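Right, I'll just put the structure down here and ask away after.
All protein chains but one are shown in place.
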Amino acid sequence: MNLNLKSIIESLIFISREPLTFEKIKSILNEIPDKEIETAISDLIHTYSSQDKGIKITKTGGGYLFITKTENDKWIKRLLNLEKKSKLSPAALETLSTVAYHQPITQAEISTLRGVDSTHALKTLLKKRLLKITGRKKSPGRPLIYRTTNKFLIYFGLDSIKDLPSNEEIEKILGEEENSK
Amino acid sequence: MNLNLKSIIESLIFISREPLTFEKIKSILNEIPDKEIETAISDLIHTYSSQDKGIKITKTGGGYLFITKTENDKWIKRLLNLEKKSKLSPAALETLSTVAYHQPITQAEISTLRGVDSTHALKTLLKKRLLKITGRKKSPGRPLIYRTTNKFLIYFGLDSIKDLPSNEEIEKILGEEENSK
Partner (left out) sequence: MEAINSYQVKLESFEGPLDLLLFLIRKKKLDIHDIPIAVITREYLKYLEKKEHINLEHEAEFLLIAALLIYIKSQLLLPRETVPEEEKDPRQDLINRLLDYQNIKTACSILRKKEKDQMQKWQRSFLPPIPASHELEFLEVSLFDLAEVFFTLMKKNKKENVKLIKGKEYSSKEKTEEILGLLKKNDFLDFLDFFNKHQYIDEAMLSFFCLLDLIKNRIVFAVQDTLFSRIKVWLRKESPA
């Protein structure tokens, strides 16, 4: 057979969610002698073993796996932090949508509507400047009032908060599924 | 500075779940001249460009991403136990193509261009995150407007919206069809 074993195994290890075992590789590439597979794997590991490579193949949990080079951890952490900063968590999205549609709103009201405490999500959204505090409610305890910011409008391409999609519009888009169920 | 840029960038692209943009790489590696980063990236791409490699770095959706080699598709499907990835329906593809070329566009405009109601296809595409709602049109009724997403670009392997089939390409195909009549 004229297969580029090394290339195939490289693809397989890359795409596998868990350490890829020798047995698994063998079962995918059936009728290839063990010896040839072994050679291809060790060739492959060798290719990635140079000091210059940012990723390597390691044997762990009974199988083969791509991992990043330990020395680069610092940079990877920076990347992950950056992604965390530029994106929203599901909790933050839910909080943001609650404020958007119910502003001006207090923290207690948000938590009631969401059914969970929203302190942390609120803090995140304030930090991202998608929400702002605009005063206190004239009610006992004088809780802080939250509103969306201008940055929020720009982010979602809106001219004003009145332009938020209405329930009817969303229902219309989502509606068909319910009917066809 | 004595950094192994190529190795660091390799780790970063590997760890990123979506195409890693030049800007992100730059902001992680601050104070490294653009030129050096560019060289490291093109070196890296070159390293992976050999026929023997099972994975490559591709530029798509405005950033760099590791993907497997086309020829190894068959083996990956065996590993993941998948028959085939599912294609977009003709209606969804047509709607997507309409939005891609006419964005920003409203639902009514899409339906006019296609000659049929496109609500259902729109929903599918929103759910798949190939389309997004980005605000409202400044026209009577202020309808919602749709645009393609970055995921759309990645789905078709395009680097940017400019890489959509051009008018020339389209006309060339139309011309060929004309001649083959």
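Labels for the chains are A and B, by order of writing; each one numbers its residues from 1.
As a working rule, a contact is a pair of C-beta atoms (placed from the backbone, for glycine too) under 8 Å apart; a residue touches a chain by one contact, two chains touch by 3 or more.
Because the structure is a prediction, the values reported are computed rather than measured.
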Identified contact with the non-displayed chain, of B:Leu3, B:Ile32, B:Ile45 or B:Leu88: B:Leu88
Touching residues on subunit B - with respect to the absent chain: 14-15, 17, 58, 65-70, 73, 76, 84-85, 87-88, 90-91, 93-94, 96-98, 100-101, 112-117, 126, 132-135, 144, 149-150, 155-158, 164-165, 167, 169-170, 173-174, 177, 181
Residues belonging to subunit A that touch the chain removed from view: 11, 14-15, 17, 65-68, 70, 73, 76-77, 80, 83-84, 87-90, 93-94, 96-98, 100-102, 108-109, 112-115, 138-141, 156-158, 164-165, 167, 169-171, 173-174
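Here is the rule we use: only the chains that are shown with their structure count from here on.
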Rounded Å distance, subunit A centre to subunit B centre (Cα mean): 18
Subunit B to subunit A touching residues, read off their complex: 4, 6-12, 14-16, 20, 24, 27-29, 51-55, 66, 68-69, 71-72, 75-76, 78-80, 119-120, 122-123, 126, 133-136, 138, 142, 144-145
